[in-house]
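Note that one protein chain is taken out, while the other chains of the complex remain in position.
Note that the chains take the letters A, B and C in the order they are written out, and that residue 1 is the start of every chain.
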Amino acid sequence: MGGLHARNIAASPRFRLTAVADHNQELAGDLAGELGAPVRSYEEILADASIEAVVVASSTSSHLENVLLAVGSGKAVFCEKPLSLDADTLAGALPDIERASRPVFIAFNRRFDPHLRDLKRQFDEGRIGALETVHIINHDPAAPRLEFIPRSGGLFKDFTIHDFDTASWLIGEEFVELFATGSCLVDPEIEALGDIDTAKLILRSAGNILCVISNSRRTGYGYDQRVELFGSKGALRVDNLATTAVWRLGEEGTSAAPFPYSFAERYAEGYRAELNHFADVLDGRTAPATGPRDSLRALRLADAAEQSLKSGSPIILGGTFGNA
Amino acid sequence: MGGLHARNIAASPRFRLTAVADHNQELAGDLAGELGAPVRSYEEILADASIEAVVVASSTSSHLENVLLAVGSGKAVFCEKPLSLDADTLAGALPDIERASRPVFIAFNRRFDPHLRDLKRQFDEGRIGALETVHIINHDPAAPRLEFIPRSGGLFKDFTIHDFDTASWLIGEEFVELFATGSCLVDPEIEALGDIDTAKLILRSAGNILCVISNSRRTGYGYDQRVELFGSKGALRVDNLATTAVWRLGEEGTSAAPFPYSFAERYAEGYRAELNHFADVLDGRTAPATGPRDSLRALRLADAAEQSLKSGSPIILGGTFGNA
Amino acid sequence: MGGLHARNIAASPRFRLTAVADHNQELAGDLAGELGAPVRSYEEILADASIEAVVVASSTSSHLENVLLAVGSGKAVFCEKPLSLDADTLAGALPDIERASRPVFIAFNRRFDPHLRDLKRQFDEGRIGALETVHIINHDPAAPRLEFIPRSGGLFKDFTIHDFDTASWLIGEEFVELFATGSCLVDPEIEALGDIDTAKLILRSAGNILCVISNSRRTGYGYDQRVELFGSKGALRVDNLATTAVWRLGEEGTSAAPFPYSFAERYAEGYRAELNHFADVLDGRTAPATGPRDSLRALRLADAAEQSLKSGSPIILGGTFGNA
Partner (left out) sequence: MGGLHARNIAASPRFRLTAVADHNQELAGDLAGELGAPVRSYEEILADASIEAVVVASSTSSHLENVLLAVGSGKAVFCEKPLSLDADTLAGALPDIERASRPVFIAFNRRFDPHLRDLKRQFDEGRIGALETVHIINHDPAAPRLEFIPRSGGLFKDFTIHDFDTASWLIGEEFVELFATGSCLVDPEIEALGDIDTAKLILRSAGNILCVISNSRRTGYGYDQRVELFGSKGALRVDNLATTAVWRLGEEGTSAAPFPYSFAERYAEGYRAELNHFADVLDGRTAPATGPRDSLRALRLADAAEQSLKSGSPIILGGTFGNA
């Protein structure tokens, strides 16, 4: 993720990439060489008053610490989601972040995807009346390497976290109940590591809107990314993209091109757009679209999903849910 | 439903429509007049040795009684789903039905839909590897008249019953756990009558296959009927049909023709095919594809869904589930 | 074609199939046996005053003779397109046919296809403004057996004839200029027999609407049947159908089901609808939608196409074009 954001920064006319930092000096060196920026330590960067903002794309477990350091140094911050894997820790840190003199933006890329934004725009224009239910399909093309599983935070915090935020954004109200169930169908090693690879969740909002989330770590056919809103007067959906607009007609039928394979391909525009949004924030044109509280809300939902999975029962989400 | 089946019988070269019976003499007369068959009482029909089979499409609450009478008279029976609204009553009647000298076919139309059959054929041929999860969307275009709600048996027995059977048929193994939740979003009068109009369910099979069912009584855009199978090597789905293959390109975008509006349109071929299947059964070429035990299984799942909705918890389905 | 129409007649509640005639006694016997109607000679049928109408689906070269005999016997006539392969002969026979006491319907199946009718309805409602150009793709799945080629009348009279009629029907005005070119790409034997298997034509109407027709005797992927209307405010098209609504998602991409393979499959509804139209004609509810003059118009266009192909130049169609 660091490489992806660094390349987008280097290509943007609105930013200048001034330094690259990484615990892994080799990685940092390669990236710096490619993009023509020096490698510096994170401490040096924070101490350099000429640097206005930092993009934190370290491993998830160090997001919060790096953000707090940057905030303390008066930097504006762009941080990859999620801000933390532990909700209580995050809740405890909220006051410090919110007192920061400079904006802190937590990047949930779905909110900047032009397809999902068009869906939301049409919904906001009233094209399908009142919202009744939401379906989200978020299936990865292939399971991550096994060594990633233990430090991923688990399926819900690593993967479903996107869907929790997307659903919250689309529905515009808090969830009050959540039921999660899952299986380990892709790889028994994942189960041995205490995780699942397949999940189905049902969430209910304060206004009785129902949301279904489907997750899988492996499709066999690319990155399946669909969102559908069902309303009182119709439905809106973002369907999968195809890598090209080529169709082939043959004996076996009519075939479209494959899906984009990876998140980097599917959400390439979203990653550029969220960086552009951050430029707008730095320019003072707008406030960050998503901040620490959005990260906390999604994290609380992930915690509730883990609890539901373990207990086998739905979880009622408290009235102060999502708040510190 | 009686009219639909009677018209299909009259048009089939494999059947001769010999009589029509209905408590409502006017309806019976109209149908008989249209199709050139006499109105007779159900008792007369059962007593007529020249009649080989009866199609029971009465109100659901009298299905079982009418089937038992027919079985007792030595008739072969084609009965609209579901055979009963009460699982224990049905379980009690099973021995009598299964001792019948002539076949008893319970018609679940989805199993005869050419699109779902093609899906199942491709799955059975191994096109997507091992089955992992199933999604069913079954949304009606518009809520039924309110007077139908109290005698419908409720959303799960009236409507979801199709999905319970479809899922069982596609998965080919029994379900062991079920969670159902619902809302009343379409019409508050439905809630006042003790029913819901929107539901989401998650079922788990003995082999950990997960199945999501989505129901709504009203779409605003036609009869939304989709089934998707996710497997280890790909996915298969039956998408919605369009009433014609016409597309319009205009300023607003590219528009396909609307969906078929009603079940009668969407499943017209399925209704003809299930009648043809019954002809094969009568000719001794095959056994009924679905019988009383399939009806009982679906009914037990509907009962479990009601129980889950009321309790707010998942229901564990017993080891002898689906059996008498 | 005889078998197809006979089966539709037998299945229709609006007709009674009273006899089957064919020079080939074996074929006639098989069909008669299947449908429960006697084999009789054409002369006997024409002499039988209890028979109201005949369906002529003999070889094209005998269509006109059989129609004239039927007309002379006072029968109503349903004749497969085209009525003749020779325009002057047909023009000469027109007065006799048009003096007939009973209706003569020349069946161009495209006009009864529900998809094309929906296209036309939307166009007639003004959905795309004024018509500017028309594209027709009419490609067969596989070349006919070689022995059919010499008696087919050639590609333009056998195959493009449909498109000439469809275009005339959609545009609603006469063509004044035609350019045709072709190749023999599918099978050199077709060229040896003096025919072509691939053609592209451009027609211009009196109102300067341009129409492109594309023909091929072989696709490799089914029966490709598309029509597109481009207007001043948008476009309308009939796309290909798929045999089922099943989609498969796999590594190679997203695949729809194959096209209907044959004209009998693709236009099954159209064949039933044209028969139903003929029943309406017999009932006096409407005049035949297409008659001998439509057949003559299409035939004149086919003649012009042959002439254009041979001369290499566009053909100007005379002011009295399409008239006797």
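Just so it is clear, contacts are C-beta pairs under 8 Å (C-beta built on N, C-alpha and C of every residue); 3 or more make two chains touch, one makes a residue touch a chain.
Values in this document were obtained by computation on a predicted structure and should not be read as measured data.
Chemist: Please identify which of the visible chains the hidden chain touches across the whole complex.
Modeler: Those shown chains that the absent chain touches are A, B, C.
Chemist: Looking at the whole complex, which of B:114, B:144 or B:250 touches the chain that is not displayed?
Modeler: B:250
Chemist: Taking the entire complex into account, which one of C:175, C:230, C:247 or C:271 touches the absent chain?
Modeler: Of the candidates C:175, C:230, C:247 or C:271, C:230 is in touch with the missing chain.
Chemist: Check the options A:98, A:251 or A:265 and report the residue that touches the missing chain.
Modeler: Within the whole complex, the residue contacting the unshown chain is A:251.
Chemist: May I ask which residue of A:235, A:275 or A:304 touches the chain that does not appear here?
Modeler: Counting the whole complex, the residue in contact with the absent chain is A:235.
Chemist: On subunit A, where is the contact patch with the chain that was removed from view?
Modeler: 10-11, 13, 114-115, 118-119, 122, 127-128, 233-241, 243-251, 257
Chemist: For review purposes, identify every residue of subunit B that touches the missing chain, sorted by number.
Modeler: 219-222, 224, 240, 242, 249-259
Chemist: Touching the missing chain, which residues of subunit C?
Modeler: 128-130, 132-133, 135, 137, 139, 177, 179, 181-186, 198, 200, 202, 204, 208-210, 212, 214, 216, 218-221, 224, 230-235, 312-314
By our rule, only the chains that are shown with their structure count from here on.
Chemist: Given that subunit A and subunit C are copies of one sequence and touch, is their interface built from the same residue numbers on both sides (over half shared) or different ones?
Modeler: Here the answer is same, because the shared fraction of interface numbers exceeds one half.
Chemist: Measuring from CA centroids, which chain ends up nearest the centre of the complete protein set?
Modeler: B
Chemist: Quick one: subunit A and subunit B, Cα centre-to-centre, how many Å?
Modeler: Computed from C-alpha means, the inter-chain centre distance equals 41 Å.
Chemist: For subunit A, give me the residues that contact two or more of the other chains.
Modeler: 219-221, 224
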